[in-house]
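Structure, as structure tokens:
Certain chains of the assembly are absent from this excerpt, and the rest are unmoved.
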Amino acid sequence: MKYSFRNDYSELCHPEILEALLKASKEQNSGYGLDVHTENAKNLIKEKLETEDCDIHFVTGGTQANLSVISYVLRPYEAVLACSTGHINVHETGAIEATGHKVYTSEGVDGKLTTQDIENALKIHADEHMVKIGMVYISQSTEIGTVYSYSELKALYDYCQQHQLYLFIDGARLSSGLAASDVKLNMFKDLCDVMYIGGTKIGLMSGEGIVIFNDQLKPYFRYHIKSKGALLAKGYSIGIQFERAFQDDLYFKMGQHENALASLLTEELTMLGIKMLSESSTNQIFPIFKREHVEKLKEIYDFELWEDLGEEIVIRFVTSWATTKEACMELIEDIKKIIN
Amino acid sequence: MKYSFRNDYSELCHPEILEALLKASKEQNSGYGLDVHTENAKNLIKEKLETEDCDIHFVTGGTQANLSVISYVLRPYEAVLACSTGHINVHETGAIEATGHKVYTSEGVDGKLTTQDIENALKIHADEHMVKIGMVYISQSTEIGTVYSYSELKALYDYCQQHQLYLFIDGARLSSGLAASDVKLNMFKDLCDVMYIGGTKIGLMSGEGIVIFNDQLKPYFRYHIKSKGALLAKGYSIGIQFERAFQDDLYFKMGQHENALASLLTEELTMLGIKMLSESSTNQIFPIFKREHVEKLKEIYDFELWEDLGEEIVIRFVTSWATTKEACMELIEDIKKIIN
């Protein structure tokens, strides 16, 4: 196998982040995230968010972040509305339902919810014989590589606020989303109630930073993550990583890097006449190959089969912070050989 | 602050383990624990367990391990029996109950359950108006520093098997327990249905290895930990650590080291006329000081206040894999100055 384009979590972590862990390895630090590094990391993130008025909590993974936030925000008879392609609906083994809440889904457009989707959901859920929709869940960037624009997010959040719905943004691939959209980190405080800043998929060994903007959602969240098994004894191990990631704009540069390489791949593939399932501006792209070409490509590269169209197959290439331009160009060369 | 004896998770991780992470940082690895390092780690652990016939799953923390195992094993109307000092009863913020199960407690003796405790619990829970006891939970070493002997564990497991109860051993501090008791790792396969081998509290950055011996408890456990947010995308980050910990007996040596230093402290303190709350042979000791001496000691060392006896206070010293003999001797010297 020459290289894996299967996902963006194949490489342990960025060397600078490993270096930071190394540096801190002789220290004694307080447990449960009450240490200096975690404090620093929070302050650095708040600077980029351009607000002091938020609570930040670090947990280890995306499903954990999602289930912790959603089960904290919702009352027991409430459901979360998500796009049918949403991670919580498809790829979390019923983790949200396991906390007691229905995930109600809407088709959306390009992997994104619209205010129309929310309106429809509210219309259907009219009385106590149906769950109450209490929260809207979206992802930036989305599970299929698209991004919400500022105006789209603004419209959603305005709608949510008018209808007493909380808006939660899953930022598992936020770094890539930031690099691909006009929504910058300092805008989120006005665009949602709670979000998480993904680390695992962008160069941290593990770690996601949950950011709570809405005052009503702040109290006792530490109790809640503890009860979900998400409060790490060595919380500083994540604090150290985020501390480094938010210095020198490393967090942002990694997303820019992977997006640039994904764009490069898209351009080159397009020049080869390969069509794409969707217009992605992030680090996930979805080219469509003939079945026989996919077979050959599988022998030398690792990637995900996305959708079987019969004679053709949609595959997914994901670039990461660690992917090199060389690996991408070699892939293109190999594809050229295969399809010609 | 000269040094913290507050707990055994103040230092990031053993240098050899960090080195192993460093070495693997250029690789691409498969996600979700389906990588080579995790495979190696499992094989190394199985060698020490002296059985191939078990399933091993790595998760990030102790509460996560406990809630995942217990909610997997129990049926919805069943409860787990624990010692009243048990970690799941006291210090997990209702994590087990949050998965839907009562923690029924018994006083126990020296932090340990006896067959008599189980018998009493079964007698009380006689019909469908009370929860059914489905599992017994114990810790090795216990939350108050004691250890079960082989014959004690054998008696418990025999009793459990005769009464259709699963036995689960929480090994958050297993390394210390192994060094302090006559129960070696190759014996556990005959002493319980499921256990976990603690990493976070003995020199790993994070990670606990759940070991399932009972065939009935094996199927679909990966589905379950995914639904609890416990299946790490970068599972190999834990695999690498356990792989190293189980080479050169590093896992065992760390426990021996911390126990030896705790024994040293016990000896020295005893010679100074300090009494201990309990006879501990592990890395947690519970000396009893006069209130005014505790006040002075708090100014130079960090440790936990365990129990307020009025004029005297029980405190807890915990040694770790990283604690040095020098730090211990300095502590003793400082105590001498304070109490004389």
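Remarks
We call the chains A and B, going by the order they appear; numbering starts again at 1 in every chain.
FYI, contacts are C-beta pairs under 8 Å (C-beta built on N, C-alpha and C of every residue); 3 or more make two chains touch, one makes a residue touch a chain.
Note that the coordinates shown come from a computational prediction; the quantities given were computed from them, not determined experimentally.
Depicted are 2 of the identical subunits; the complete assembly encoded in this structure file consists of 4 such copies.
The criterion applied here is as follows: only the chains that are shown with their structure count from here on.
Work out the mean CA point of chain A and of chain B, and you get 33 Å between them. Contact residues of chain B toward chain A in the complex are 3-4, 6-7, 9-13, 15, 18, 21-22, 24-31, 60-68, 92-95, 98, 200-201, 205-206, 223, 226-234, 236-237, 240.
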